[in-house]
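Missing here is one protein chain; the remaining ones are kept as they sit in the complex.
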Amino acid sequence: MEMNIGRLIPEFIMLGGAFVLLILEFFIPKGPRKWAGVFGICLSVVTAVVLSTQGYGSALSGLFIHDAISLYFKLLFLLVTALIFYMTILYEKNIENWRGEFYSLMLFCTVGFMFLASSSDFIGFYVSLELVAITLYILATFTREKSKSVEAGLKYIVTGALSSGFLLYGISFIYGTTGQTGFTEVAALVINNGGNGYLAIGLALTVLGLTFKVSGMPFHVWAPDIYEGSPTPITALLAAGSKAAGFVVIIRILLTALGSVRAEWLVLVSVISGASLIFGNLAAMPQKNIKRMIAYAGVGSAGYLFMAVAAASTLGTGALMYYLTTYVFAITGSFIALVIFYNSEGSYTIESLAGLARRSPLLAITIFIGFLSLAGVPPLGGFIAKFYIIAAAVQQGLWALAVIGVLMAVVAMYYFLIVIRSMYLRPAINTEKIRVDNYTRILLYGINAVTVLLGMYPGPLTDWVMAIADTLFV
Amino acid sequence: MIEQIFFYIFAIIAVVSAIAVVTSKSPIHSAIALIITLLQVAAIFILLRSPFLAAVQVFVYVGAVVVLFLFAVMLLDLGGEKIKEQFHQQTVLGVISSVGLFVVLLFMLSRGSLTAPTGGYTEAVLAKNTEVIGKVLFTKYIYPFEVVSLLLLVALVGAVVLVLNQKGKDGV
Partner (left out) sequence: MPELGLIIEVVLIFIKVYIVGMILFMLPLPLTWLERKVAGRIQVRLGPHRVGPKGLLQPFADMVKLLLKEDIIPDKADRFLFKLAPLLAMIPAFAVFVAIPVGDTFTIPGIDYVFKLYISDMNVGVLYVLAIGGLGIYGIIFGGWASNSKYSLLGGLRSAAQMISYEVALSFAAIGVVMMSNSLSLVEIVKSQGGGFWNWNLFYLPVGPVWFLIFFIASLAEINRIPFDLPEDEGTLGSGFHTEYSGMRFSFFMLAEYIAMVTISVLAVVFFFGGWMPPIDPATFGIKVPAQIMSVWGIGWFIAKVVVFIYIFMWIRFTLPRYRYDQLMTIGWKILIPVSLITVLVTGLMRIFLT
């Protein structure tokens, strides 16, 4: 059996960093940990560089694979981690009795994401998923003195445990009917033997269990409360990282392992997609709190992403990756802006954003661009992503989904515009200017530029993701 | 034949006591029912020629996890009467959806068939069950095994971080 431990070097670097922070925490007096955040950012960059130099192949008896998809998603995760570490540095002072384990746990979470992207086996995938889940349970509850945070953590654990139950039960059916746990082995057996009742049960339960990670229907109920109650960087991590991690697994399971029985899961995934789209976008409309609104909008996004999965084509999968990338930039950009706003205002309600454009044009324009990209307004990255997804759905004949997708994009525009109206057209209650330091300034300019660029000049990234998606359908 | 009879005995007791876990009023009685369920599962493991799993099941779940449950229940003094309040108007909805799920599962099961090749392990190999598990765990499945150890570390750190008295100055 080949082990090829060398292929895990990027993960080992991240793990090493997590352990270093964990041990250092023991020796260093309490207080702010800006340097730990900077350390995490540097670590992510180093890991990304090392990762890019790794060759494709498998390791650890084939249970760990490194291929084009895992490379893409791992780079995405590292990007998210670096941005969220930056966000945490800004957010640190809002957490009473700050503990440095926060950074260490975030690194563990990233390692979990990376393992998820590389798992090629139901067992490995499940334990990686639990690694991520448990880290996120802890991080969501981190501000223990706030009852909202405790409520968030508790709800997250309970729904998480329930969905894990579904997932494991489903996996056991898939194992029972095929006798294999590896994705490619399952795929081979399924092609030969076709689907049957057991496989269908396993499939349905697995997909339902996975909707929890990506906050799709029917396991979406946790999202608003947890987005609202968690520390804001963790909300961003849940929104951007967890969603991407969930979908890389869904791609691997539905398209790699069970791609040949698409007929069995098409209806289920389409229903999940449509329900998430409608529910998420309609429920986002009356929200007063931005974090809750983004949570519901996130349910809607899961709907789009499931639509891309349902299309099961090169275009669809490429669009999914494109969507996640634009999503990451939109979410992290607007959340960094929100964190700075929160630092001075202590509130996340839409009303309190009134007049932000005059108080800090940079923050306002960042949120403006981020939200419009989430809504899918033309010159921005989000538009291209939604366009590709709907095109993929149309290409595969999923007309109903495509129509719902277009309609809901309009609805999304409505509630995101409410926020923008509040920022630009409402008079400010508090006219004091909000200061943004220079590093953050540069970063926000950068993120905004990327979001615009992804919309104006999608060529290079499109080529890349389509090439990656092609490897799935050879 | 005898094995099947025993399997059904164990399985029926397991299911009945699992239902008792969620329906009994007192948390302590739930815990007892849970112990019975877990013991039945251990018995089924023995029928499946997996004495190692059976022993670990008893050792870890019955011997430690449920003891911790009981510890928490007793420490918090969870009375029986409070349980009732938790079933509010969603009871009907919950019953409908679980019955629906059950029906769908039954329908799917009736359509199902096992396509997996069975009997990968012979009686001679199964006699060395522990050895087989040990070898597989440290060769083929080393990756999940190590991830689980990370997971436990994170859970441990998390438990300490969340429970430590954060108000105290470096207090334990």
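The letters A and B name the chains in turn, as written, and every chain counts its residues from 1.
The criterion applied here is as follows: a contact is a pair of C-beta atoms (placed from the backbone, for glycine too) under 8 Å apart; a residue touches a chain by one contact, two chains touch by 3 or more.
The structure presented is a predicted model; accordingly, all values stated were derived computationally and were not measured.
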(request) Identify the visible chains that the left-out chain touches across the whole complex. (result) B
(request) Have a look at B:A11, B:I28, B:L47 or B:A155 and name the one touching the chain we're not showing. (result) B:I28
(message) One chain isn't shown here. Among B:V22, B:L75 or B:V163, which residue touches it?
(response) B:L75
(request) Just name the one of B:I44, B:V62, B:M108 or B:L150 that touches the chain not displayed here. (result) B:V62
(message) By the contact criterion defined above, which parts of chain B meet the unshown chain? Give residue numbers in ascending order.
(response) 26, 28, 32, 35, 51-52, 54-56, 58-59, 62-64, 67-68, 70-71, 74-75, 127-130
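Keep in mind that, in the parts below, only the chains that are shown with their structure count from here on.
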(message) Quick check: how many Å separate the C-alpha centres of chain A and chain B?
(response) 30
(request) Spell out the residues on chain B that touch chain A in their complex, using ranges where they run on. (result) 105, 107-118, 120, 139-144, 147-148, 150-151, 154-155, 157-158, 161-162, 166-167, 170
(message) For the complex, give me every residue of chain A touching chain B.
(response) 1, 3, 15, 22, 29-30, 60-61, 63-64, 96-97, 99, 101, 104-105, 108, 111, 115, 121, 123-124, 126-128, 130-131, 134-135, 137-138, 141-142, 144-145, 175-180, 189, 193, 196-201, 204
